[in-house]
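With one protein chain removed, the remaining protein chains of the complex are shown where they sit.
Note that the chains take the letters A, B, C and D in the order they are written out, and that residue 1 is the start of every chain.
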Amino acid sequence: MLAVTALIVVRTQNLFAVAMLTGIYSLLSATFFTLLDAVDVAFTEAAVGAGVSTVLMLGTLSLVGHRQKKQRTVQIVPLLIVTVTGLILMYGTLDIPPFGEADNPIHLHETTVHYLEESSHETGMPNVVTSVLASYRGYDTMGETTVIFTAMVGVLLLMSGRKKDGTGGADDGE
Amino acid sequence: MMAHLPVMQVMVPLLAAPLCALVRNGRVAWGIAVASSWAAFWIAWEIFQVVHSTGAISYSLGGWSASEGGIEYRIDTLGTFVLMVVTLVGAVVTPYALESVGKEVDKSKQALFYAAFLLCLAGLLGIVVTGDMFNVFVFLEISSLSAYALIALGKDRRALRASYQYLIMGSVGATFIVIGIGMLYVMTGSLNMANLAILLPELSSNRTIPVAFAFLTVGVCLKLALFPLHMWLPNAYTFAPSAVTAFIASTATKVAIYVLLRLFYTVFGSDYSFLEMQLGTYLLPLSLIAIFSMSLVAIFQANVKRMLAYSSLAQIGYIILGISLFSSTGMTASILHLFNHAVIKGCLFMALGCVMYRLNSVELDDMMGLGKKMPLTMGAFLVGGFGLIGVPFTAGFISKWYLIQGALEKGLWPVAVLVLLTSLMAVVYIWKVVETVYFSEDPGSVNSDCSEAPIGLLIPTWTLAILCVYFGIDATLTTFGASSAVANLMGIGS
Amino acid sequence: MSALSFLNYWFVIILMMVGFYVLIAQGNLVKKIVGLNIFQTSVFILYISAGKITGGTAPILDTQWSVYSNPLPHVLILTAIVVGVATSALGLSLVVRIKEAYGTIEEDEIAQMDESL
Amino acid sequence: MESNPILRIATKIMTPYILMFALYVQFHGDYGPGGGFQAGVIFAAAFVLYALIYGIETARLVLPMGVAALCGALGVLIYAGVGIATMFLGGGFLEYGFLDSHDAEHGQHLGILLVELGVLTTVFGVMVVIFYSFAGRGRVEE
Partner (left out) sequence: MSYPLMLCMIVSIPFMGAGLILLTGKYPNLRDSISFVVATILCASVYQLIEPLRQGSLHEVTLLEVTTGISLALNVEPLGLLFALVASFLWIVTGLYAVGYMRGHHEKNQTRFFACFAIAIGGAMGVSFSANLFTLFAFYELLTLCTFPLVTHHGTPEAKRAGRVYLGILLSTSVGLQLLAIIWTWNLTGTLDFRPGGILGGTASNSVLSILIALFVFGVGKAAVMPFHRWLPAAMVAPTPVSALLHAVAVVKVGVFTILKVAIYTFGLSTLSELASTPWLRWIAAVTIILGSLVAFTKDNLKARLAYSTISQLSYIVLAALLANEFAIIGGGMHIAMHAFGKITLFFAAGAILVAAHKTDISDMRGLGRKMPLTFGAFFVGSLSIIGVPPAGGAWSKWFLGLGTLEANEQGLLAVLMLSSLLSLVYLLEVPVRAFFSSPSGVEQETGVKEAPWPCLVAMGVSSGLTLGLFLFPDFLYEMMKMVFGS
């Protein structure tokens, strides 16, 4: 399903449809996340991918128009880069620990063990994801908040003011 | 309070940023920015002293040690050296920004500009101090996102496109880094650099690790614009506001190089990186091509800012060349050049900012005879230019000296010759400017009524110019910092 | 290790590469951002897959379960998703500005306009 | 859309519930999936819905752009402020245990709640700002 959606995204020329499909793609991956026990992630992906991103896309499209120029069918160089990257990645998975085994290194590492065994009495939170997110790796989350804030600053810098002259900076290009 | 210096290093600019956004007044925001960037510089200096007297600092955030799954700060000699570079440039550029940004950025956006600027500073500092792989990514994104926004503020509409290109390339780089981190994590279960360093050697025959290594290296190289992944840089530097170019050119790529060193030496270990992965064999030719081709391209640029952007690419090549030599002299050269180039390029771009301030252009043709009208500005440019060439008694000479030593030590005398040759190419492009500025008569068109740049721009510019000469005459501090960093990284002494 | 255990990863890699292809091959600036999204989302799946333990459950501690999937990848990916959306927001606002400045969002047309300057 | 009474009333009824749901997500994050970020997004969604139905002008009256931006900045300050506070209380940066001098576990709880609040504030503010920016721009162009 995911693959099909992704491939349609590549082929579709109507950006409006692309935006919707991307939303669908996000929702699908959210279900996938749920299957993989990552309920928090699924929740976020649904909210962000299907919600925020889609709204953003649509907002953008309403400003820039939703027709895409016809593309040449296949571009060789990017395709080559992509194939090579993909093959390297696949090569990299050859020695990756098997999917779903409980004795994979990441499950045995002391930090994981610590999270699962100590967090309930150290932080008093049953949801380990929350306690890791906000406490053990709270600094990362602060960084994340800062990233969001940075995005706001960026968007404000870019989008506020100067819109009256219609063409934006076109005239001072020379 | 002293114990919390590492965290304050990042927090000061990071907290100052929302304050800037809150005050909404450009001047007040500027005041906050200056105060916090100077404070950051002071903190970096304190840390420098602490690290050099008592060894590397470790700081557990949230009180959770790394083994408890927390995030660790770790500042060693290399880290404090880079902190010094970044905060120094920050502390010099912020005062400069008042006049320069005042002219180049809309008044209504200035407070936000400083917010973004401080975020970028905080992000870069955060990358340097952290000892956690994923945290590197988070702060990398803070600095990158703010950098995209800052670059897009350039007056020319091409700034937008440059910023977009940078965003796409930067995000690809970041995603590659995430993939690499993910693979390391999957293999070891750890995100802490020191912990990874212990766990990884046991997995040396594993096929996933080289792939992770490759993805991390490529991702970081995208960020530091190593040839051939440099396409985003010239436009970004050319069209960004002057203060932004001066800041980003002297810090962002340097921090990326720092990350690279961290990966090669701390995480993977030098034996793995250089002996097993044969990193030197890839990096050496790439850096040579970068140095040579980018110097060549720089010669043919008519826009001085773009010329210097290409020159930056060549200089990044020098730094990578030093790394690829895999010797303590080569590394010392790289780390020295990291600092020296930051000072030199900062000086050059700020001098150009002065020109931009008066002329609204940095095209070579518009700068004829400018040496008489803006003697101080062009004097600083000249000093910086000499530094770039590597004239004795400028900082650039010291780093090239070490670099050539490093090449000769390895018996790579053709490399030494090439480094010297490319210095000559630097002479050519700097001299083009010098000739236009000093030895051409003003045709009396664009710059006929221009005068010297305001003092607020000149003082920061000359600060760096003087530093560029100072560290060329008395390089004991920089060589001490660099060589102790190298000794630490390569496990010699200390 | 069975071939089946790779399939999950390989499938994700293919998705990833589709996104990557869109990102670098498409000339439309909006579509590039879409590509970036797909690319990143697929990387997220890779992380989450690694955290899964067969037979485990979501890492919300409860007395009736004993095996939990690894929470750390979830946390990392939460952060990464947020970073991703921040990037998209900034990227899209750039696209809007580019549209205003150039009147188009096709890369080749923009390049042409820049060169003709 | 602004004239459709059904939508207007539906929105009026829905909005409080969405907000409540958001709060639920925020505070229930300890036990089930959810937390500051998701809550912030839902909060913002409620607002966006309101703006879509009642028009951006009205929405701007309820929550001006400046206030939203302020929220965005405030959240970061709350988050980092908690960190600084723990530092002054004798702990490390973000070491929540020190928020409560008697019971470290309670301190943790409180700390997490506070920082999640910071996240919520920022996310809400930022989402609204971004929405305003995109929507506002289009309106002027038309």
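Rule of thumb we're sticking to: contacts are C-beta pairs under 8 Å (C-beta built on N, C-alpha and C of every residue); 3 or more make two chains touch, one makes a residue touch a chain.
Remember, it's a predicted structure, so these values are computed and weren't measured experimentally.
Undergrad: For the full complex, can you list every visible chain touched by the one that's not shown?
TA: Visible chains that the missing one touches: B.
Undergrad: Of the residues B:416, B:465 or B:485, which one touches the chain left out of the display?
TA: Here the residue in touch with the unshown chain is B:416.
Undergrad: Even though one chain is hidden, which residues of subunit B still touch it in the full complex?
TA: Residues 390-393, 398, 401, 404-405, 408-409, 413, 416-417, 420-421, 423-424, 427, 431, 435, 438-439, 441, 472-476, 479 of subunit B touch the chain that is not shown.
Just so we're on the same page, only the chains that are shown with their structure count from here on.
Undergrad: Between A-C and C-D, which chain pair is linked by more C-beta pairs in contact?
TA: Between A-C and C-D, the larger count of C-beta pairs in contact belongs to A-C.
Undergrad: Where the CA atoms of subunit A average out and where those of subunit D average out, how many Å apart are those spots?
TA: 20
Undergrad: With chain centres defined as C-alpha means, what is the inter-centre distance between subunit B and subunit C in Å?
TA: For subunit B versus subunit C, the centre distance works out to 28 Å.
Undergrad: For subunit A, give me the residues that contact two or more of the other chains.
TA: Residue numbers touching two or more other chains: 39-40, 44, 48, 52, 56, 59-60, 63, 89, 93-94, 96-97, 104, 106-107, 111-112, 115, 126-127, 129, 132-133, 135, 137-141, 143-144, 146-151, 154-156, 158-160, 163, 166, 168-170, 173.
Undergrad: Of all the residues in subunit B, which ones touch at least 2 other chains?
TA: 14, 17-18, 21, 61-62, 69, 115, 134, 138, 141, 145, 148-149, 152, 157-158, 160, 179, 185-186, 191
Undergrad: Subunit A touches which residues of subunit B in the complex?
TA: Touch list, subunit B to subunit A: 14, 17-18, 21, 61-62, 64, 66-71, 106, 108-109, 112-113, 115-116, 119, 122-123, 126, 132, 134-135, 138-139, 141-142, 145-146, 148-150, 152-153, 155-160, 179, 183, 185-191, 199, 206-208, 210-212, 214-215.
Undergrad: Within their complex, state which residues of subunit A touch subunit B.
TA: 88-89, 91-97, 104-112, 114-115, 118, 132, 135-140, 143-144, 146-147, 149-151, 153-154, 156-158, 160-162, 168-170, 172-173
Undergrad: Quick check: in the complex, which residue numbers of subunit A touch subunit C?
TA: Listed in rising order, the residues of subunit A that touch subunit C are 2-3, 6-7, 9-10, 15, 18-19, 22, 25-26, 29, 32-33, 36-41, 44-45, 48-49, 52-53, 56-57, 59-61, 63-65, 68-69, 71, 75, 78-79, 81-83, 85-86, 89-90, 93-94, 96-102, 104, 106-107, 111-112, 115-116, 119-120, 126-129, 132-133, 137, 140-141, 143-144, 147-148, 150-151, 154-155, 158-159, 163, 166-170, 173-174.
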